[in-house]
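Only a single protein chain was left out; the remaining protein chains are all shown in position.
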Amino acid sequence: MNKEKEVLLTMRNIDKRFPGVTALSKVDFTLRAGEIHALMGENGAGKSTLIKVLTGVEEADGGEIHMQGIEHPIQNRSPQEAQANGISTVYQEINLCPNLSVAENIFIGREPKKFGRVDWKTINRKAKEILDRFQIHIDVTKPLENYSVAIQQMVAIARAVDISSRVLILDEPTSSLDEQEVEKLFNVMRNLKEQGIGIIFVTHFLEQVYKVSDRITVLRNGTLVGEFETNKLPRVQLVAKMIGKEFDDLSMIKNKVDLSKNQEKAGVILEAEQLGRTGAIKPFDLKIRKGEVVGLSGLLGSGRSEMSRVIYGAERADTGVLKWKGKKLVVNVPMDAMKAGITYLPENRMTEGIIADLSVRENIIIALQAKHGILHLMSRKEQEEFTDRYIDLLQIKTPDRDVPISQLSGGNQQKVILARWLLTNPEFMILDEPTRGIDVGTKAEIQKLVLSLAEKGKSIIFISSEIEEMLRVCSRMIILRDGSKVGELDEDRLTQEEIMKAIAGGGYHA
Amino acid sequence: MIRKLRDQLGANNFLLLITIVLFIAMYIAGIIVYRENNFGRFQVFLNLFISNAGLIVAAVGMTMVLITGGIDISVGSMVAMTCMLLAWMMENKKIGAIPAIIIVLLIGVIFGLVQGLLIAYLKIQPFIVTLAGMFFARGMTAVISTDIISIKNETFLKVANAKIYLPFGGYVNKKGVMIYPYIYPSVIIGIIVLIIIFYILKFTKFGRSIYAVGGNEQSALLMGLNVKRTKLKVYVLNGFLAALAGFVFCLNTSGGFVEQAKGFEMEAIAAAVIGGTLLTGGIGNVLGSLFGVLIKGTIETFITFQGTLSSWWTKIVIAALLCFFIILQSILASTKHKRLKST
Partner (left out) sequence: MPKLKTLWRKLTGYSLFFPLTCLAIVLIINLIKTPTFFHISINNGVLYGFIIDILNRSSELIILAVGMTLVVAGSGGTDISVGAVSAVAGAVTIFSLVGSMSSDIYRIPYGLAILLGLLGGMACGAFNGFLVAKLRIQPMVATLILFTAGRGIAQVITQGFILYVRKEQFKYLGNFIPGIPVPTPIFVAILVVAVTLLVLKKTALGLYIQTVGINAKSARLVGLNATLIIFLVYTFSGLCAGIAGMIITSRVYSIDANNAGLNMELDAILAVAIGGNSLGGGKFSLAGSIIGAITIQALTTSLYAMKVTADQLPVYKAIVVIFIVMLQSAELKRMLHSMLNKHSIRKAGRKVA
């Protein structure tokens, strides 16, 4: 009967451009009353931009938003305006004040008053009533920070719902919840749905989408892929739609450089035994040979980045052993891994990669310099030679080797970071989303580079949200789901179908 | 056990509790050690308030600023300027006490307004803005006069020296006469300010916004609070309180000179930190700051009673306490962080 439900919110032809990037292009979205509508897509698909446009954090460059019962198209210029129009959002990083009490967090900005003073009794009583309705029985007078993320999330939802919202947006609400907590959240969501509230559920977790949602809208690269009824869309197809390759369109994958031969001869260079870190990645085993490109595949939040970070020492492992060329390697800090010959290109270029105000030259030499040690400063001439060599080799487009890296385009910044690591002459490289947010041409260049590096005997861990790219460069793939390694696919099983099945888990059908 | 207590009370109240327990312990120790000197007399306790009335006012204002995540280091200079201006107006210009007081309070408001605009609307770091404010007020004090001006205005002195006897807590002296303890009007002002700010912080929308802004500015904005206006109001109010603290301070010293109240702002900050206010914002309580002031006063009293120790020991002991509280806060913060991470 879903189809007969009345339409609550429509977004039509939404456009949003950022300098140099089109984040959204002619995107439509429809939400009906009393439905849970999953909004899905990989990184950079435009989910969060769409949400930001809807909630007034960003202004759209084109398109219209209609709310049921409001005659004119609405335009939200701030979260407050969105709220006034009945749209509330609960973000992943909970936007409440941890220092205030639970009750106050529900009522701040609209406190009930008595004789001109904030009426704490009413606040606490009402807050308790509201949370009781959510089946949460806690002491509402305690500071919010005393409670788990799950409870905080519920409090945020309670606040949003209590401000009489008709559209509730839940942005990755389950990322830091355990199974029981997720179940509880789902009950709350179903409850709200019964009351006729429309819920937009942004998430990466497939299982959860199938468990709770009625409808799915998929975005990819800023465009609408389509709107589907959840129970009519097989899981594998959903993955295909998100990742970008239609399931039934299995075009030929280009033949890779023939790596398999020298692999057989080459020995294992890196081996992990039950390596893991609580709360990030469950203990896993891993063997990587010389000259091999191993893909870590899984959706965002599956543990693919965490696995590589634990190997590099960006996060310290708390279980298991790492072996480098057969010998035990203790990695407490990144320098330990660097010394062995391991490098790491982080997923988030802006916050963990570039050193913004430093020049291209400094950004390139910093890792090698760190390896040399503080007393052995490379001469200016040496630095310039290295820089020029890599500007040339990777065709980095920069006006000068001494301009700040922040003035370069995203693709060229990424090349600088690649140069930084290549300069240290590593034997093992971890590349986490090296091509994200980069133009197509540079993307291909980086892929080629990865292959040629492997040919020269370097081992590589490659992580990407785009399966096509993974197929092009990887000779083997590790599949991760929900923070643990769930399988491996070697050369002969490396097809889109197999990968998507493995990522999706739970077989072909929902 | 301690951990459980911490969890029960929350970090906020836990720090306050430590401060209060520390004060009581110190005071009892004082009563025992200095029983010969009559440390236990109620008047000794009241003297803590009498000699620190100005600091109470300043610390209360500072607490409010710190809760927003800001800082105001111009307070000491403001106190000096206020004292000087009062003395100069009343003695050199023969302006009446009441108009003089109104003028200095107004100047305090304007001072706070300028600082607040720069901090809230131009987003200049509070430390730098109030550093300039500190320079300015101290310099203006000298521009007004480089002499020591003592106040002889009758109205002013009458108020300054009006002993208000309490009907309880007295003792019988050697001659068999009942001596009742007393306070001065300055103490009453201090207590009233404390109560008013306590009320504002606890029971008004403005007060709750202060906590929200300090807890998470971004969230406060998303929850529909006017962050800039809240900050502006806080600095204006604190400017007023700094001037008022100057007036109260002046009631004690009855005069103005350039070097007066140097380092006063740091004493106020130290009192607030010892009282459990976090300099990162969001957590703090004026009641704690009162105890912070009282602890500082008690240490001073110890050192006076001791007789052989010099006054600089006060600063060292205060700094040691400050160090203790800061490290304690840092440990509490990091365990909380770890706990949240592991869930």
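For clarity, chains are labelled A and B in written order, and residue numbers in each chain start from 1.
The working rule: a contact is a pair of C-beta atoms (placed from the backbone, for glycine too) under 8 Å apart; a residue touches a chain by one contact, two chains touch by 3 or more.
Because the structure is a prediction, the values reported are computed rather than measured.
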{"item": "Displayed partners of the chain not shown (whole complex)", "value": "A, B"}
{"item": "Contact residue for the chain not shown (choose from A:166, A:420, A:443 or A:458)", "value": "A:420"}
{"item": "Which of A:70, A:321, A:356 or A:393 contacts the chain that the document leaves out", "value": "A:356"}
{"item": "From B:128, B:148 or B:164, residue that would touch the chain that is not displayed", "value": "B:128"}
{"item": "Absent-chain interface as seen on subunit B, which is shown", "value": "71, 118, 121-125, 127-129, 131-136, 138-143, 146, 258, 263, 266, 269-270, 273, 279-280, 310, 312-316, 318-320, 322-323, 326-327, 330, 334"}
{"item": "Residues from subunit A at the interface with the omitted partner, ascending", "value": "312, 314, 333-335, 338, 344, 346, 351-358, 362, 366-367, 369-377, 420"}
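Quick note on the criterion: only the chains that are shown with their structure count from here on.
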{"item": "Distance between chain centroids, defined by C-alpha means - subunit A, subunit B (Å)", "value": "47"}
{"item": "Footprint of subunit A on subunit B - complex, ascending", "value": "7, 10-12, 199, 202-205, 207-209, 211-212, 214-216, 218-225, 282-283, 336, 340-343"}
{"item": "Of subunit A, residues touching subunit B in the complex", "value": "79-80, 83, 95-100, 104, 108-111, 117-118, 120, 142-143, 145-146, 148-149, 159, 176, 278-279"}
